[in-house]
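Yeah, one chain of the complex is gone here, protein chain that is, but the others are all in their spots.
And then chain A:
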Amino acid sequence: MTLLHPTPTASSGGRSASLRRRRTVGLTVAVAGLALAVLASLAFGTRVVGWQDVVAGVLHPDTDVIAQAAVQSRVARTVLGLLVGAALGLAGAVMQGLTRNPLADPLLLGVSSGASLFVVMGIAWLGLSTLTQYVWLAFAGAAAASALVYGIGSLGREGATPLKLALAGAATSAALSSAVSMVLLSRTDVFDTFRFWQVGSIGRADLADVAQVAPFLLVGAVLAVGCARGMDALALGDELATGLGQRTLVVRLVGALAVVLLCGTAVAIAGPIGFVGLVIPHLARAFTGPSHRWLLPYSAVLGAALLLLADVVGRVVARPQEIEVGIVTAVLGAPVFIAIIRRRQVREL
């Protein structure tokens, strides 16, 4: 399988010094990139705002000045973008690690679509309306979709191979997205309100909402980091991992729980956003190598930076309109992903 990332042995031996340097430099670059993204997210938007108003808008906004009120509204949006981007980057890295599948992504493997479907059904048919209700629905949908995809992907003698998982995920994702459209079409009256669940947007950010979902993300992140060592072992194959003393089933279950928490929360508050979880771990691996203890924090930082930058692009390119971030990540993410795949093939074939 040429697309699989290199095994941990590639990073051992005499190359460890250069790898350490690469990780340090990479971390500096990633954190600097994130800082720039945060600045850009606060400073640039549909409205052109002077630096003085940006500073005042963040520190002590005079909300009678529309420029400062605009900056103030970007603060919540930026915090939400940070959290959602980090969650998606982490979730992607965990999914790729658990399934040993370089194509794993919350959207591609159907997890986000499952969460969306449950949220949309809950709103259309159960009349649910609060964010907390959406979050639990999204968890249920994400878990159901993951179980379904893993179940279908595991059928047959050779178990859950990366290829079968990717196929099962793509098929499930397509089916669930159609189901979302079906629900929305049966209730055209709710269509417009829920369109952001089809494209993904962080424009509706509100600090109270963010505070409500942050604990779920935190738990998800802790669980994800907690199974980093286990995922390193999984990369060697289940038999070797078991031989190294890892309980593979526990690692998979905890990892899956982390993915459900991270993706479910992200979808509940921002809708399904693709490509962040897919592209970011590949980008991170270029700095970190395959070690998950490095890969996971990198993916969180880079995921947050990518999502914020994508959101800024969406706000700036279509003035005075805005483009939802889910559309921008797809437009930016697809070519990056193709480039990654092509480069890897050239190197490894």
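List of remarks:
In this text, a contact is a pair of C-beta atoms (placed from the backbone, for glycine too) under 8 Å apart; a residue touches a chain by one contact, two chains touch by 3 or more; residues count from 1.
The definition used in the following text is that contacts and distances are computed from a predicted model.
UniProt records the chain missing from this view under the protein name "Iron complex transport system substrate-binding protein", selected from "Citrate (Pro-3S)-lyase", "Spermidine export protein MdtJ", "Thioredoxin peroxidase" or "Iron complex transport system substrate-binding protein". Annotation: of A:Ala32, A:Ile66, A:Leu126 or A:Leu253, A:Ile66 touches the absent chain (contact as defined above).
Among A:Asn101, A:Ser116, A:Ser146 or A:Ser201, the one in contact with the hidden chain is A:Ser201. Although one chain is not drawn, its touching partners on chain A can still be listed: residues 45-47, 63, 66, 69-70, 72-73, 77, 185-186, 188-189, 191-193, 196, 201, 203-204, 315, 319-322.
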